[in-house]
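Heads up, this is only part of the complex; the chains shown haven't been moved.
The chains carry the letters A and B, assigned in the order they are written, with residues numbered from 1 in each.
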Amino acid sequence: MSIITLLTDFGICDEYVGTMKGVILSIDPSVTIIDITHHIEPQDIVQAAYAIQSYYKYFPEGTVHVVVVDPGVGGERAILALETRRYIFLAPDNGVLSLLMDEADVKSVICVDNSTYFLKEISQTFHGRDIFSPIAAYITKGVKLQNLGSVMDQNDIKQLNVQKPYVADNGDLVGCILSIDRFGNLITDIGYNRIKRFCRLHRQKNPEVKIGSTKITGLSENYESKKAKTPLALIGSRGYLEIAVGNDSAKVYFSAKKGDPIRLIR
Amino acid sequence: MSIITLLTDFGICDEYVGTMKGVILSIDPSVTIIDITHHIEPQDIVQAAYAIQSYYKYFPEGTVHVVVVDPGVGGERAILALETRRYIFLAPDNGVLSLLMDEADVKSVICVDNSTYFLKEISQTFHGRDIFSPIAAYITKGVKLQNLGSVMDQNDIKQLNVQKPYVADNGDLVGCILSIDRFGNLITDIGYNRIKRFCRLHRQKNPEVKIGSTKITGLSENYESKKAKTPLALIGSRGYLEIAVGNDSAKVYFSAKKGDPIRLIR
């Protein structure tokens, strides 16, 4: 039994996602389709790129992970089928897979252009239905990747144009808020390994995190670690630094928004 | 393996949809249930009727399409099981299937009233759970439609009371905005064939679309066809005229709302 996951920015108020599933099941009726989320901010490739890192490893080997965050639909951008040791990713060539490629063991990349495996009629605005869905279903049905198009050099794949955490002139490590979850927790782009290296370098036992004018010392174990209404820093379930507030929303507490800077004080 | 699709206005904040799935799986554990959307505007039969046209064809033959947008629940309205060449539709008799009937090849219509196939206890407010779900599951399990109730004359089915695009006194073709998607694209009720006929009649090479006081000349290929922040018209993935704005929301750009008129200028 095969699995296809869907990550899109289509929302769920329209029939777009349901239609994709109809196309998939028409080709491979035995596949299990799992919605990751369809609420990536419209056309926010960076948010999608980070989200992928959070879920892909938790699926069984052989899962086909489909990503349709595709501002260039109908234009010149290519469609990639990227094979790692355990998974296959299907996504537009717009950088959305580039964070994944930094950490996963990529075996091959195919530029998908064999229209034999597309729907017969291709709209210019909904390749999720007309190309991504049938291709994904043909893959789970057993069509070899090399039949879907031509091999691409990994170096030719578009890279994400994103500022990663950097060391400022005063020695602080500066990251930012990547996303804010439903509980108001602020999820940053500063990974746990990066924090450990920073502390070792500066001989700090506990990191000191700064958001706005507030300093938070040390990492908490969980959201309940401190008393209510008190800010805390912790390593979230994605392995990145998060800012939370006990029994409250850090988003509201700090009037925080996506992109705001977060510092590890030297 | 059978498929049941669900289109409702129940939203997803309550347990209504999950409960329907429990009823379905209790009767036919092998069925695959696909959510189309549960965000039809509460009781908006017209929106649902147009949505159906967009997805139903993309599902495998034999799929049972269930539609529960049902302001008359618990009242006198009948429940229809409508069979076309490839599909079965289950919906209240309130006009929601009438656009479909204009284009699909209807084989028979049954007025579903055999309570043998309902849940034992019928609430007056949630026929989605108590009638639609068990009926759908018995259909995928193999119960013949004629066992679910009595045959109806197609002419007795309720028609949707909806203004279709019309020719105004000055010769313009006047349609309206049917729905607005997550990207702010304005989806109209003017189909591509209608546009082609209009242009042929008036010997226009390219249609001229008017929204508010803005004129848009010609159809674009895709959302990226023009430069950013510029309005464009195109045929969307549903086969209908859409108004978009390059890298922006047409909804915001035009302060547009559902029902606003859209014209093809003569």
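One rule holds in what follows: a contact is a pair of C-beta atoms (placed from the backbone, for glycine too) under 8 Å apart; a residue touches a chain by one contact, two chains touch by 3 or more.
Just so we're clear, the structure is a prediction, and the values are computed from it rather than from any experiment.
Whole-complex copy count, one sequence throughout, 2 copies displayed: 3.
To be clear about the criterion, only the chains that are shown with their structure count from here on.
The mean-CA centres of subunit A and subunit B are about 32 angstrom from one another, to the nearest whole unit. On the subunit A side of its complex with subunit B, the touching residues are 9-19, 21-23, 25-26, 29-30, 42-43, 71-75, 123-126, 129-130. Taken together, the subunit B residues at the contact with subunit A in this complex read 1, 3, 5, 7, 12, 32, 34-39, 51, 54-55, 58-60, 63, 179, 181-183, 221-225, 234-237, 242, 247.
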